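Before we start, here is the structure in question, set down as structure tokens.
What follows is part of the complex, with its chains left where they were.
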Amino acid sequence: MNYKLLFTRSILLLQICLSVLYFSTTNSFAHQNTLEKVKSTGVLIWGFDAEGGAPYVFHDPKHPSKLVGFEVELVAAIARELGVKVQHFQNAWDSILLSLQRGDFDIALNGIEITPDKEPSVLFTRPYYVYAEQIVVRASDNRINRPEDLRGKKVGTLYNTVAKRMLEEMGEITVNIYSGQVEPFKDLSLSRIDAVFVDLPIASYYAKPNPQLRLVGKPAGEGYYGIAVRKEDTALAEELNKIIEKLLRTGELQKIYSRWGLWNTAQEKLFLHEEPLQKYTENLPSVSEKVSPSVTKFLPTLLKGALVTVGISILSMMLAVGLGLILAITRLYGNTWLQRISTAYIEIYRGTPLLIQLYILYYGLPNIGITLSAFAAAILGLGMNYAAYEAEIYRAGIQSIPKGQTEAALSLGMSKRLALKRIILPQALRITIPPMTNDFIALFKDSSLVSVIAMVELTKSYSILASASMNFFKLGIITALLYFGMSYPLSLYARKLEKKLRLYDRNP
Amino acid sequence: MIEIHNLSKQYDNQPLFKGLHLNIAKGSVVTLIGPSGSGKSTLLRCMNGLESFQEGHISVNGQKLYGIHEQNYNKAQVHLTLKNIRRKVGMVFQQFNLFPHMTVLHNIIESPTHVLGISQAEAESNAISLLQKVHLEEKAHSYPDQLSGGEQQRVAIARSLAMKPEAMLFDEPTSSLDPEMIEEVLAVIKDLVSEGMTTVIATHEMSFASDVSTDVVFLERGEILEHGSPKDIFYNPKNDRMRAFLSRFMK
């Protein structure tokens, strides 16, 4: 339930959006010499994405309005060297280079890897950091020793990280994306996944003290982060190169990285790259690529999440319907003991929070040797919880049918079972459709609870996308619409079914 | 075929039957008459096991149902006994109790196809001929709530007969029927009787009772005041209470 956080943010952002409407200024000086502009105005505008950006750039948890991170300190040092102040420009990570081209800010510095595919659109400075990723496996598992061994395995990682991107690029890997840093290691210990692939510091913190886990292979996927500027800003890039050189030589860069626990021997390589990795080009940028980042490109991911939500909801509702029916029938017609058991089941499952039930299923059962997959635990947890509610609805429905109907069926030689199946339940169904529809719709939303056990459903997808793009409000509306889009057809279908089952002599 | 031995039943400590005895021979047509609340419907329901009773036993076709206070009462046994009794004994209710979610045709074929395992097609052709018997073939695809009271009553009769029972219990089968229909139902019942069907009918229609029955039982406050042939009962009632009750019919 990231709800709270999400919506605190979305409301905040709504307010931000509104104030932006008042104070918005479009930067129309995009293509003048940026270095000159920076020096004359005394302000360096820095583009970055603060969400999910620790330890790069992130909101200080104790003072959420304050940004911290090694890149914040790096940019501060750069600005100091330039003799200017820093102005922050928050931008969705995915569209950061587009915004840079459009002229929203002067430099983009936010863990942007120096790769050839970016060469046509922006200019990079010399690298300022060498990054790497680490594999963690179970101590007893000898199968995985290199990144290549991850193929065909189930690997956990964190969302919005280089590691995740690397895994997805490797292909043939089932990637489990977590938002918490504890859960992937827990699932690894429980053999639910085969390996964890994350930033080395995280791997060290969690896996090293745990005797069940071990780090294997050298940190992989070494690469370089550079500062991106617009292609025409060669002067700015050269100035930045000089500053990086200086910060390296004076040891200030090392100090900053050490403070964040990020300094390692790999960083020595920074000294090797006195020239930018990429050659300057004198072409002017193509203006054709200035597409504003659109929400529609997030739709596939949201729809995938919605699909998971629908899948989980439908399967667990099926379980709830079946089990609920059994519970209702044993409660009504069973012997004293069966009645007591089903009554107890109903009271306990209704009376305790669903989340506790999910946790016991997913993290508790492994203690007695039953390790369920996240999907199975989600279906079981939701289904068994809702079964208690459905049982009561069915009981009410069955009890609303006049006894004469059962008597007529029995006197025609039907068994109690057959009478229930052919005569009572079909009539009861119509009365139970509206409350069942209620529950099914509520289930769509309750199913977001399963995100705690590493399932990426709609709310989780929203959360991932929103924190990656900062589009909380727009995405929030789309997500709400998607939820509505699930429940409304269900309502319509239920209404139609109800009409079809209409018994003539009932009230309107 | 049906033997009622020392039947005692009470509702909420209000005694209704206090040691009732009745034998119904195979092939006989017994009508139960008596004032409202005398226990006619309850007696029928007891015979079909829809109502439990405290003491005595009822034996249908050799299958014995015991009162819940009897030593021989055995819950597990009851289940099987009931199944056997109900297969052989049909019942038509005073309030019809048609299945509102099924058409007339489906009301009729439901039990034959699901209980007796008769094929859909055969059950339907049986049903159609039964509907013809009660003049309702054109309502085969109507729902019960689209029928008049008499039409519902006739569907209920057809539904019971579709199970080809060996005995039939009718609770006021003619109460919603018009005079012509009474003739028809009477003819149907006479047909059944000639095929050896044992029939028990609770009714207020004395002329119907005198026409159709081999035995008439007069009930009053749960007691059998008189039991005899229609002739004896209607034209030669011994009991004063009975004579008073029948006075209107005698007129």
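By written order: A and B. Residues from 1 in each chain.
Throughout what follows, contacts are C-beta pairs under 8 Å (C-beta built on N, C-alpha and C of every residue); 3 or more make two chains touch, one makes a residue touch a chain.
Here the structure is a predicted model, which is why all the values come from computation and not from measurement.
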Query = Can you write the chain counts for the whole complex as a formula in the shown labels?
reply = A x2, B x2
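Definition applied: only the chains that are shown with their structure count from here on.
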Request  = Can you check how far apart chain A and chain B are, centre to centre, with Cα atoms defining each centre and the answer in Å?
outcome  = 69
Message = Applying the document's contact rule, which stretches of chain B touch chain A when the two form their complex?
response = 48, 50, 82-83, 86-87, 89-91, 93, 95, 97-101, 110-111, 114-116, 143-146, 159-160, 163
Message = List the residues on chain A that touch chain B in their complex, please.
response = 402, 404-405, 407-415, 418, 422-423, 426-427, 501, 503-505
